[in-house]
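With one protein chain withheld, the remaining protein chains of the complex are depicted in position.
Note that the chains take the letters A and B in the order they are written out, and that residue 1 is the start of every chain.
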Amino acid sequence: MITTILLILVGLVLAPLAGGLLAGIDRRLTAWFQSRQGPPIMQAFYDVAKLFGKQPMASNPWLVLCAWVYLVAAALSCVLFFLQGDLLLIFFVQAIGAVFLVMGAMSVPSPYSQVGAQRELIQVLTYEPLLILVFVSLYLATGSFQVSDILAHETPLLLQLPLMFIVLGYALTIKLRKSPFDFSTSHHGHQELVKGVLTEYSGPYLGIIEIAHWYETVLVLGVCALFWSTNVLMMTLLLAVTYMAEIIIDNTMARMTWRWMLKYVWCIGLGLSVVNLIWLYAKI
Amino acid sequence: MIKSFIKKSRVKSPWIMHFDCGSCNGCDIEVLACLTPMYDVERFGIVNVGNPKHADILLVTGTVNHRNKKVLKNLYDQMPEPKAVIAIGACGTSGGVFREAYNVVGGVDKVIPVDVYVPGCPAKPEAIIDGVVLGLQKFAEKVEAAEQGA
Partner (left out) sequence: MSTQIILLVLLPFAAGLACYLLRAAFLRSLVVLATAAILTAASVALLSAGPISYSPGPFLGLGWGLIVSVLDFALLGVILFYGFKHGNLLIKIFSVLQMLGLLILELFWVDHSAQVPAFHVDQLSAVMVLIISIVGSLICVFALPYMKEHEEHLHLEASRQPRFFLFLVLFLGAMNGLVMANNILWLYFFFESTTLCSFMLIGHDGTEIAVKNAVRALWMNSAGGLAFVLGMMFTYASVGSLDIQVILASGGAGAGLLVGMGLICLAGFTKAAQVPFQSWLLGAMVAPTPVSALLHSSTMVKAGVYVVLRMAPAYAGSFVSDGVALCGAFTFLACAALAIGQSNGKKILAYSTISNLGLIIACAGINTPAATAAAIFLIIFHAVSKALLFLCVGTIEQRIGSRDIEDMRGLYLRMPQTAWITITGILTMLLPPFGVLMAKWLAIESASGQLVVVTMMALASALTVVYWARWAGTLLAAPGGGRPAPEGLPALIRVPLLALVAGAVLLSVAAPQVYDAVVAPMLPAMPSPIEAFYLYPLFAVLGAGLLLALRAARRSRATAYSAPYMSGANIDMNPDGTWNGPMNQPVGAVAGNYYLPGLFGEERLTTFVNVAAAALIVLMIGGAL
């Protein structure tokens, strides 16, 4: 019981803090790559705190509703992950947030917001099948969709599922809104002409969405961590290397078009998944 | 405690929006130069956003004319409080050499209230950064005044 409450608290409180810190580190490293000094590590928290101090403005009550639902869904999916629930369920709960984010953006007739919403949908379309296949591969390797059972697996899954990890990397890049897949909105402020799907969310509502994004970052990285869950050191190393690779990709790639992304990611992602899944079937 | 953290954060995270009201691009280039590794304003948490709804500080370059004064006003109105406006360059502060032209309204302050004037033709990046820092102080003062008033 106490463990459960602790886990809920970890998911609810520590996860967004970690996500925010990670966002700060990300910006710092990016600045370093660009031979700049970059903002303080705590910058993401300053940003959000400032946003909460702004005057609430909205062109539509739906925006407010959708921002809140996005946050609730993201937090819930993160908590479910720390409670070691069913991966597919976690993913579907997270999808609630994605759908509401899009609905909110679509509720305002600004063309930037509209186009952003459509592009966000295409991003969802691109990463969703990949994530489901990653979960299926975890199931095939461990015999369960439950995070608790996957954690109980004795050998590092990365060795069995190397290609699936790459597939997950694609989904991670899209989910983190990093180049070359950052066309619904970029996580870098200065990289955007307007702000895509987030255009109409402002002040505290943008803050809410930012926090929800931290939850989602932690969630996806958590899924990455499952690939080497046997050893904490290796898990940390894997996450560090993965995130570093994300930042390098982000800094060396240009933003591409959604057509390219849909075709490229589906072809590569599905191809890698099928090959890796066939290995697993062959073993069973 | 949360309140004081928010107050501190305001100063640490000014998101600027840059609007070119009809500048010769001299000042614009200097504004963008602030973002380069040379000056790296992101050190101060400054981010150049493209959307008034996310901005705290509006940087305006160039003279205001009859065509774009509405745009300037709209952008200003779409920024949530607290906010500050910084007029940059000779044109932004007063209309500059175009002041007397038939199509020119004048400086930015003819349309919206300006908090900081950064002179120069073009304004130097250091001066612009200085202006932003001053703008932050101004809106901290404004917030305080509003809180005491309330």
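The criterion applied here is as follows: a residue touches a chain if its C-beta (ideal position, glycine included) is under 8 Å from a C-beta of that chain, and two chains touch if they have at least 3 such contacts.
A quick note: this is a predicted structure, and the numbers were derived from the prediction, not measured.
In the entire assembly, the chain absent from the figure touches the shown chains A, B. Contact with the undisplayed chain is limited, among B:Pro52, B:Gly106 or B:Pro125, to B:Pro52. Considering A:Leu76, A:Leu157 or A:Leu172, the position touching the chain not shown turns out to be A:Leu76 (whole complex). From the options A:Gly85, A:Pro156 or A:Gly222, the residue with contact to the unseen chain in the full assembly is A:Gly85.
Contact residues of chain B toward the unshown chain are 19, 51-53, 70-72, 74-75, 77-78, 80.
Not every partner is drawn; the one left out touches chain A at residues 55-69, 72-73, 76, 80, 85-86, 88-89, 92-93, 95-96, 98-99, 102-114, 117-118, 121-122, 124-126, 128-129, 132-133, 136, 139-140, 145-146, 194, 199-200, 202, 259, 262, 266, 270, 273-274, 277-278, 281.
The rule is short, and it goes like this: only the chains that are shown with their structure count from here on.
Inter-chain centre distance (chain A to chain B, centres taken as mean C-alpha positions): 34 Å. Interface residues of chain B, counted against chain A in their complex, comprise 2, 5-10, 12-13, 15, 35, 37, 40, 42-45, 47-51, 53-54, 56, 78, 80-82. Residues 27, 31, 34-40, 43, 45-50, 52-57, 112, 189-190, 192-195, 198-203, 206 of chain A are the ones that touch chain B when the two sit in their complex.
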